[in-house]
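Structure first, then comments.
A single protein chain has been omitted; all remaining protein chains appear in their positions.
Right, chain A next:
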Amino acid sequence: MTAALVRRPGLARIRAAGSPLYLLCLGFVGLVVLLAVLAPWLSPHDPNAVDLGNAYGGPSADHLLGVDSAGRDTLSRLVTGARTSLLGPLGVVVFSTLAGVAVGVAAAWRGGWLDSVLSRSTELVFAFPGLLLAILIVSIYGDGLLAPVLALAVAYLPYVSRLTRSLVLAERERPYVEAYQVQGHSGLQICLRHVIPNIAPVVLAQSTINFGYALIDLAGLSFLGLGVPALTPDWGRMVFDGQVAIQHGYPLSAILPCAAIVLTVVAFNVVGERWADQVARRDR
């Protein structure tokens, strides 16, 4: 296996093989996803209900995690915010995986000039910071989740396409590909039915790792006030709104979304790294 997953430094170090950390993280990922899916039924209050009289309130029986500077219930906003905060990275990952796999397979399978064109142009994207690209696109197209998601998907595409290309290059040399060729299968059939399913675990591991980073990027964007519309609850946006609360000495409404972001990203990374390790062990 010559292809290596792109594991950015830092979080890559926290994977502890064989420890309960993986199960814990898997559980946390499951919990966050469940919260996001069931948000409308779980959130105790309307996340956008403003109650200025009760602003900066601490945890109470009615508001378990307190309220923010506008008196909005933090728990409800966290739970509802999980939807946008997960939906964005999901879009980034789905789009970058599909397009990246298509680009990588095409480049590796066809080779020649197509490989040169695709590989050079994806490297060009590598040279351009994804966040900057997203800011550029949002500033052109205005608010809305779609523009930053597409921009980040383009920025994450090279990680997937480069990995896929090297995997397919290795895979197409394996004799079974030839065996299918002499059975009369076309290149497209062999790619779709055999090569892609066989390399899928590695690509999915990479995409899971990408998910965490895309979540940070999107949270960063909405902290800057880009992308997510102002009234939509979103973790990055909540951190931004919480700045005022911190200045007034009620940091809870800013710290909780921060913690949610960090924990979710770490959990996705540990899970992704663990999958990557499992795939690597299988190939050895």
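Heads up, the rule we're going with is that contacts are C-beta pairs under 8 Å (C-beta built on N, C-alpha and C of every residue); 3 or more make two chains touch, one makes a residue touch a chain; residues count from 1.
Quick note on the criterion: contacts and distances are computed from a predicted model.
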(request) Leaving aside the chains on screen, match the unshown one to its UniProt name from "NADH-quinone oxidoreductase subunit K", "ABC transporter ATP-binding protein", "HTH luxR-type domain-containing protein" or "PucR C-terminal helix-turn-helix domain-containing protein". (result) "ABC transporter ATP-binding protein"
(message) Can you tell me which of A:45, A:83 or A:185 touches the chain that was removed from the display?
(response) A:185
(message) Using the document's definition of touch, tell me which of A:20, A:53 or A:175 contacts the absent chain.
(response) A:175
(request) Tell me where the left-out chain touches chain A, residue by residue. (result) 174-176, 178-186, 189, 193-194, 197-198
